[in-house]
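As structure tokens, the structure follows; a few thoughts come after it.
All protein chains but one are shown in place.
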Amino acid sequence: MGKRILIVDDDPLLVKLLQHKLSSNGYDTVIAHDGADALRSVSANKGRFDLIVLDAMMPEIDGFEVLRKLGQHQSTKKIPVVMLTARRKEQDVVAGLSLGARDYLVKPFMPDELLTRIGRILN
Amino acid sequence: MGLLESLWWGSLLLSGLSILIAGGLVAMRAVNVVIEGRRARRRDELTTYIVVALDADSPTPDFESRLNGRDRDLLAEVAMELFEMVKGGHLERFTALLKRTGVIDAARRRLRQGKSFQRVRAARLLGAYGDEAAADDLFLRLRDRDVNVRLAAATALADRGEVRSMWELVHSLSYAAIRSTPRLRHVFRGFAVQHADEIIALATDPIGRHLRPFLIDAIGHSGRFDALPFLIDTAMSDPDKQMRAEALAALGRLGHPDAVDAVIGGLVDSEWPVRVQAAKCAAAVGIGEAVPLVERLVEDPVWWVRHQAAESLSSFGEVGHAALERLALHNTPGALVAQRTLFEKR
Partner (left out) sequence: MSADSLLAILEPTAQIVALVVIVTGLANNAVYTVEILVAWLELRGRPPVERSGALWSEFGDIAMPITLIVPAYNEEATIVESVRSFLSLNYPVFDIVVVNDGSKDGTLQALIDEFLLTPVVRDFEPEVVHRPIRQLLGTENHPNLLVVDKANGGKADALNAGINLTRLPLFCAVDADSILDPDALIRAVVPFIEDPERTVAVGGTIRIANGCTVRGGRIVDVGLARQPLALLQTVEYLRAFLMARVAQSRMRILTLISGAFGIFQRDVAVAVGGFSQNTVGEDFEIVVKIHRHMLERGRPYVIEYVPDPVCWTEAPESLIVLGRQRIRWQRGALETFAKHKDMLFNPRYGRVGILGFGLILLTDVLSPFFECLGLLLIPAFWAIGALDASYALAFMAVSFSYGVFLSIGAIVLEELELKRFPKVVDLVVLTVAAIVENFGYRQINNVWRLVGCWRYLRGAEGWGSMPRRGFRPSASAVRRDP
């Protein structure tokens, strides 16, 4: 059974790119377009995601808030999260990592590198 | 017909005309909706193609040969979005795609012949994706009649890290109604490391006078200690307070202890922006001898200076902390600042 990855980003082009990259490498992908969507998806799927790729800048519930909410429940705490965002100031990186993100990638990023890191986390 | 009556008929005419124009625009909009719909679908097709072609590095010559001018415009649009999104292999392959499909060539043409905003866009595209030949075109654009195009070309060259002549760059950017803009800061910082010598020379050359703040700022980013004497001299004796402040900021970035004299001088400067930068620099470089003077600045008449001084003291470890505690005991505005800084840094 393939691993399931939740992609959370409001940029359609990026979503397309990630979806293609990940599914052509054997992962199942689910999309969420913003934070609220993401949290709904997680609870609807009873937290059965193997990994989440998370953007920071999204309306209302941004990536950091999603991280916070995920960290508050036992069932979702352990889902590894890789942040992928244009927010690259030091305080943002620190914030993301201290909120529990397993990794923090800054845009512009290398899709192959993301793939490698995801692979390492999942194995 | 009298004047008054003609007002009436005139106004009717005008309103009738405007209603007609509005009607025309509505029709145009209706048409546009259809066109936009097609455009969006085509864009979707193109992006799907790109996403697949980039990943497997498997272009489809058939598909690509059938691309037309509008497709190239769409690709150019997507190009800038992609540039902000990805780098590395993907971007290299995309650059190749842009070349193959003629988008780069189209951009070079636009750079020469388009309207102002088209030239600016083309400059940006070429800054991101252009090759050697494009760099030449960009360099020529430093003489463009539109200042925004010149700035875009300069930025593009800075992002690529290459420019034939810093002199030419400075020349093109000086002669303009450009007031100080931090975009220029970005441009010169981009050349700070590779063209440090020229920048240092230009900072003292009359031709660089409009751009001196940016040149001095760039020197701070160059990591070049041989520029220290120049910076120290500027910080201590330039008649313009902005230059003195910039020089101190640059010294703070370079972080070399030789800056001590400039810092001491700056801490007692008559202009407050200079004192603020001196206090910052003292902390950035870690100049212990400056601590007593920084301590005095916590009682400066200007609040920003007091605030910065207290912040700087807090980064001097034990010594600074002790100073803050001493100050906090007084009955002065400075004491208030010290107290609050102590509280915050706990």
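Couple of notes before you dig in:
Order of writing sets the chain letters: A and B. Residues in each chain are counted from 1.
Note that in this section contacts are C-beta pairs under 8 Å (C-beta built on N, C-alpha and C of every residue); 3 or more make two chains touch, one makes a residue touch a chain.
Keep in mind it's a predicted model, so treat the numbers as computed, not measured.
For the chain missing from the display, the contacting residue among A:Leu22, A:Val42, A:Met58 or A:Ile118 is A:Met58, taking the whole complex into account. Touching the missing chain, out of A:Lys16, A:Arg68, A:Arg102 or A:Arg117, is residue A:Arg68.
For the chain missing from the display, the contacting residue among B:Leu54, B:Met166, B:Ile200 or B:Val337 is B:Val337, taking the whole complex into account.
Within the complete assembly, B:Arg185 is the residue of B:Arg185, B:Arg209, B:Arg296 or B:His330 that touches the hidden chain.
In the full complex, chain B makes contact with the omitted chain through residues 2, 4-5, 7-8, 10-12, 14-15, 17-19, 21-23, 25-26, 29-30, 33, 80-81, 83-84, 116-117, 120, 124, 148, 179-183, 185-186, 303, 307, 310, 333, 336-337, 340-341, 343-344. By the touch definition given at the top, chain A reaches the unshown chain through residues 34, 36, 57-62, 68, 86-87, 89, 91.
Methods note: only the chains that are shown with their structure count from here on.
Work out the mean CA point of chain A and of chain B, and you get 30 Å between them.
Within the complex formed with chain A, the chain B residues making contact are 47-48, 51-52, 54-56, 78, 81-91. Only residues 11, 13-14, 16-17, 20-21, 24, 86, 107-113 of chain A touch chain B when the two sit together in their complex.
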